[in-house]
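Once you've had a glance at the structure underneath, I'll fire off some questions.
Yeah, one chain of the complex is gone here, protein chain that is, but the others are all in their spots.
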Amino acid sequence: MPLQLWISVVELSCFAGLIALGFFLVLRGADLFMFALGPLAMFGAMFGAYMVSRNGWPVALAVVVGVVIASGLSVASELLVVRPIHRRTGGEENPSIVAIVAVLFLLEQLAGTLFGRRPLPGSALWRDSFTVGGAVISGQAILLVAVCLLAFGGVAWWLRGSATGRMLRAVGDNERAAAILGIPVAKVRMVAFAMAGALAGIAGALFATKGGVTFTSGLQWTLVGFLAVIVGGLGSVWAPLVGAVIVALLQTWTVYKFGQAMEDYVTFAVAFLFFALRPKGIFQTKVRI
Amino acid sequence: MTTDGAASGVRDTGEVLLSCVDVGKSYGGVRAVRDVSLEVRAGEIVGLVGPNGAGKTTLVDVITGQQQANTGDIRIGAIEMTGSPSRRARLAGFSRTFQHPQLALDMTVRENILIGGVGERFGSPWRIFGQAVAGAFHPGTKALDRRIAELANDLGIHGLHREVADLTLGEQRMVEVARALLRRPRVLLLDEPFAGGDPRGVSGMTNALSRIVEQGCAVLVVDHNVDIVASLVDRLVLMDQGAVAFQGTPAQALASAQMRAVYFGGTAG
Amino acid sequence: MTESTKKPPIQSEPAVPAGRGGPAALVLLLRRHRWSAEVVVTLAAAALLVAYGSGPSFRQDYVVLICTYGLLALGMYVPYIMSGSLSLAYNAYLGIGAYACALISTKAGWSSLWGVPIGMVLSAAIAVLLGLATRKLTGFYLAGVTLLFGVAFQVFLLDRVSITGGAMGMTVARPELFGQSIKRYQIMVVGVVLVWVVGILLARLRQSPYGVVVRLRKDVPQVVEASGISAGNTGIVSLAIGAAIGSLGGSLFGMMGGVAQPESFGLHIIFLAIFMPLLGGQRSPWGAVLGALIVVVFTFELDLVEDTGTLIFAIAILLVLRLAPEGLLGLVGKGWQRFCRRLGVSGHDDRGVR
Partner (left out) sequence: MSRYPMRTTAGWIAIAAAAGLLLSGCGSDDNAGGAGGDDIVLGMITDTSGGASAYAPYTTVGIQLAVDEINAAGGVDGKQLKVITENDGSDTTQTPTLTRRLLENGADVILMNSGSASAISGRTVCVEENVLCVAPTNLSADIVKAPGNENIYILGPTSEGIGESFAAGMSKAGYKKLAVIADDVPTIQGYVPALVGAITDAGIKEVAQEKIAADASDVSAQIARVKAAGPDVVLVMSLGGQTEALVQNALHQQLPDVQRFSLASIGNQPTTWDLADKGALEGLVYVGSIDPGNERTTEFADKLAKKGGDHSELTAYGVQGYDSVYLVKEALTKAGSADDKAKLNETFQQISGYQPHYGQKDFTLSYGKDKHVGSDGNCGLVLATFGADNKPGDPWPVYQPSC
């Protein structure tokens, strides 16, 4: 593969990795697949793009506010939708999925109504680009990689080193047991949602400069992150990133080798194979009791 | 409380319907069940007692096929059950209730009982499909409904069309018993049938049990409360730390040193 | 309040309370003949729908769209509402139904009606294969992988031009029966009848042993297993039934529109499929049909301010999930119970089976 494609792989890996890290946190902290993270990333990015292009906000301000909004919406959906329904149904899975899908759908439609249904261009924080060996690397890509590594390192440190981080793992493993042990389950869940939302917001804002953002981008982004988690597993904080790299590599290579249409077939085939053969991903969690 | 297993001598002639021989189950290094052997004969009620953590639940799971034993041999009647999934146990004539009643709360009493009697109609994917097609045109539950009504009457269950959510815990346990009895099992396992029940529920359960055994069913009652069980069963099996600590009539058991050791600690006297 | 006063065991059916003859007697009568009442009332509703569709010709499309979405929602009813398997590949099943009719009429030259059974069998077969491969998955993972399948299916429609006609789709020939081509109005009537028949059959299915087993599978799968029934196989059969019903809806839609296009079978179909039964109410298949009716009204009538129809729909979904989890029929049911209580009779049927 040409060097330019490797750069694309790195960018896509970091983006998918950040979304997947969000999934990882909510899965660990609340045992839920927060499918709405993609649309949250979209919402933050669309907000930023809209403010920059229509209202002339400085890019940095738009990005920061976008991230805050994504995080806030994530917490709001936990407080107003997911948790009440989770509680009412005694933690049954299907109602929670439907609630999250409803949030996903609402975010899409809300963004479409507020920011328009046409693609908006993302604005770069770092506009320079560099040519290395015939390939072009944008400053934004470097920023994305840096933020990605920082986020993974930070979350790994936080999970191991802080009290809340350790509680997060306990809650996801067994919410009832954690509650009995006196862990503030509601607070821990909220922290997980807030962090996941913020990660999604950052990912969306940084990645939107590549190809713009539409109100329907969110679902695609969710699926990319979902796949990364499926392939990587939940055994380690870094597992989603490994999964993301594999998925990005495979998708880019497939398009390079066979063209666009194959991408979705291969994507489905990978998910299918992993589910059939290795449903817990490459890095599996230890047995939970 | 003293109870003499008066009828036990007569019932010993019944054929062995449930037998466990040297059953063992361990998780990693922990041996939850160690070489347990027990048998229950037709027309006999056996109590399986022991404190929490004695291995009762694991043994029950192994017998019902929800977990697989590492060693030993389990038979229902003459049929070897070791390693079979739980639905095969049912087809061999084994029924059970659950420690925490497993009922769909938003469905009616009748519906929750009904499933106990239809297992053999759903034997293969094709038969399941056939049931779906048939069910859309004709309910085909006339005979079952009659039997459910009889059972409900016997067990004192009222209001078959109430939602299970509206029942007391005692009533819910009765619904589970009705479900387990609907297809006249050969072996019935009651998992903590008295936990959380009111006194009326206990007497109802006791009456129901005596009727069931009269019909030649083998019953295994699992409970940690020795007092209630002892008044009811022909034989007691006491488990402690995964192994059988004592077997005998309730009177023997209550008088035994093992029972005291297990329940009141080694130092108690 | 003690346990016993809160939940009195209801002993026997009270006679009509003295002095409240009229309405209470009517309630009792209705309750005793609930099944007949259901048949009569739904039949009347179907007749109304046909009457509505007999007006200006756009209403025929309108009614057929209600029927298409109605069948889609009914397709979700058995596997999802009753059995608890959240499989999302319903855009594929709908598409298979429509494309089967298109292919059989354009490539084989047969009447497009043949596409109906072929689509149903094909959809059911795919549902079984997907179900077998994902039988160990539940919840989020099943939802995710079936969603990916839905995406791949849409790409297939766009990409395999030689089979599917690509982006512009394929025409579906006007269906013919005994050499007579079937008119739009007739298709509409057939559509309404189909929804009614499927609705009635599912209402019966729900009460049958199969329905009981499937519904118990959702909450207490171990009981299903302990009763000698394979919970996994039961679930897969329900997926196949649902897929076949969805495909039927797709065929109806394709024959009415005369064309099968990829854009009609996008991911928005999946959202509709999940939400329609919840919106209407889960206790009855008619809830799914009601949900479909609401969706069509939302998309066509509720563009109050430009393009807000779907947004209002999305908000409505969240409100229903949050405030009225039993759906609209559930709300009506609650009102009914209150009405019955005021009359002094229980709204539930408490009689034991005699």
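Every chain is named by a letter (A, B and C) in the order it is written, and numbering of its residues begins at 1.
Throughout what follows, a contact is a pair of C-beta atoms (placed from the backbone, for glycine too) under 8 Å apart; a residue touches a chain by one contact, two chains touch by 3 or more.
Since the structure is predicted, the reported quantities are computational estimates derived from the model, not experimental observations.
Note that of A:Leu80, A:Val255 or A:Ala269, the residue touching the chain absent from this view is A:Val255. Across the entire complex, the residue among C:Ala133, C:Val190, C:Val259 or C:Ile315 in touch with the chain not shown is C:Val259. Within the set A:Val136, A:Leu150, A:Ala177 or A:Leu273, the residue that contacts the chain not displayed is A:Val136.
One chain is missing from the display, and on subunit C it is touched by residues 32-38, 40-42, 44-45, 48-49, 52, 55-62, 65, 155, 158-159, 161, 166-169, 171, 184, 203-204, 207, 253, 257-259, 261-264, 268, 280-281, 283-284, 286-287, 289-290, 293, 297, 299-301, 303, 306-307, 328-329, 332-333, 335-337, 347-349, 351, 353.
Hidden from this view is one chain, which touches subunit A at 1-2, 4-5, 7-8, 11-12, 112, 117-119, 121, 136, 207-208, 210-212, 214, 216-217, 220, 252-253, 255-256, 259-261, 263.
In the analysis below, only the chains that are shown with their structure count from here on.
With centres set at the average Cα position, the gap from subunit A to subunit C is 33 Å. Subunit A and subunit B have Cα centroids lying 48 Å from one another. Taken residue by residue, subunit B touches two or more other chains at no position, since every residue touches fewer. Shown for subunit C are the residues in touch with two or more other chains, of which there are none. Across the complex, subunit C is touched by residues 32-33, 35, 80-81, 84-85, 88, 93-95, 97-99, 101-103, 105-106, 108-110, 112-113, 117, 219, 223, 226-227, 230, 261, 264-265, 267-268, 271-272, 275-276, 279 of subunit A.
Residues of subunit C that touch subunit A in their complex: 80, 84, 86, 133-134, 136-141, 143-145, 147-149, 151-152, 155-156, 158-159, 267, 271, 274-275, 278, 307-308, 310-311, 313-315, 317-318, 321-322, 325.
Listed in rising order, the residues of subunit C touching subunit B in the complex are 3, 7, 9-12, 201-202, 204-205, 207-213, 215-216, 218-220, 222-230, 233-234, 236-238, 240-241, 348-354.
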